[in-house]
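For this depiction, one protein chain was excluded, whereas all remaining protein chains were kept in their positions.
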Amino acid sequence: MSTEHHDAAPGYSDDKVAVLKRLKRIEGQVRGLTRMVEDDTYCIDVLTQVSATTKALEAVALKLLDEHLAHCVVNAARAGGEEADLKVKEASDAIARLVRS
Amino acid sequence: MSTEHHDAAPGYSDDKVAVLKRLKRIEGQVRGLTRMVEDDTYCIDVLTQVSATTKALEAVALKLLDEHLAHCVVNAARAGGEEADLKVKEASDAIARLVRS
Amino acid sequence: MSTEHHDAAPGYSDDKVAVLKRLKRIEGQVRGLTRMVEDDTYCIDVLTQVSATTKALEAVALKLLDEHLAHCVVNAARAGGEEADLKVKEASDAIARLVRS
Partner (left out) sequence: MSTEHHDAAPGYSDDKVAVLKRLKRIEGQVRGLTRMVEDDTYCIDVLTQVSATTKALEAVALKLLDEHLAHCVVNAARAGGEEADLKVKEASDAIARLVRS
């Protein structure tokens, strides 16, 4: 799915452990949702947990994006040339997908 | 966490199998995210998958809400009295949480 | 654009003055955005005001939806028949548009 070459580590490499921890917790939240539906939990209570899980996923996205801007985009800007434009375009598209999701 | 009594089956009971299937798929998407981060996948590709997972969770929320309005809210409206007002207030609050998440 | 007959007043008729007041304030916020851009205000400060305006519009939408559920949907549920299903479907579609916008 990647359309980019990238020899270097991705922008989140420093925080990889923290990101993986958050994703583990989100996986647990989704499993919790399955249990709630299996147990016929009241709809509104299930919805409250879906909103919490969505918020947790958004926080991961914002964290990844933050690291991406701070590393990949800043480095590309310093290297200059077309690569900088390309990275900015790519980041803008990712932000648009996030805002609309 | 539930603040409501509910003797009856929740609104999504007819579609329980479909909702559980979607949640299983979302759990798989979150595990896929973990693998992507472990494998140092390029940030933008991880973000694309996070947006897809968020959209899938939102679709589950809209499905649950739809069933809730069609069953619990409609039944409460028919029963009348304070219960109807309470159910509408509760649904509105859940919608607000969704729109803001 | 309306696909529905509706002889009665819309659900927000009691709060019409309050809704109109909010819309007036939002119109002022949008005019403020125009002035900011004309004056070459710093991008981030313009963005902060765009977010505030979007939140104000969402609050109007949630208010209208709340009134719609409390009046039109509850009344249709009481009247029963196909009308109830139709109103619930229509409300669910409007909620989906809001969540995705």
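Letters A, B and C mark the chains in the order given here, with residues in each chain numbered from 1 onward.
FYI, a contact is a pair of C-beta atoms (placed from the backbone, for glycine too) under 8 Å apart; a residue touches a chain by one contact, two chains touch by 3 or more.
Computed from a predicted structure; not experimentally measured.
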Absent-chain interface as seen on chain C, which is shown: 1-2, 4, 6, 9-13, 16, 19-20, 23-24, 26-27, 30-31, 33-34, 37-38, 40-48, 50-55, 57-58, 60-61, 64-65, 67-68, 72, 90-91, 94, 97-98, 101
Interface with the unshown chain - residue positions in chain A: 58, 61-62, 65-66, 69-70, 73-75, 77-78, 80, 84-85, 88, 91-92, 95-96, 98-100
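What we mean here is this: only the chains that are shown with their structure count from here on.
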Chain centre separation (chain A, chain C; CA means) in Å: 29
Chain A and chain B: spacing of chain centres that average the CA atoms, whole Å: 20
Contacts with 2+ other chains: residues of chain B: 58, 61, 65, 91, 98
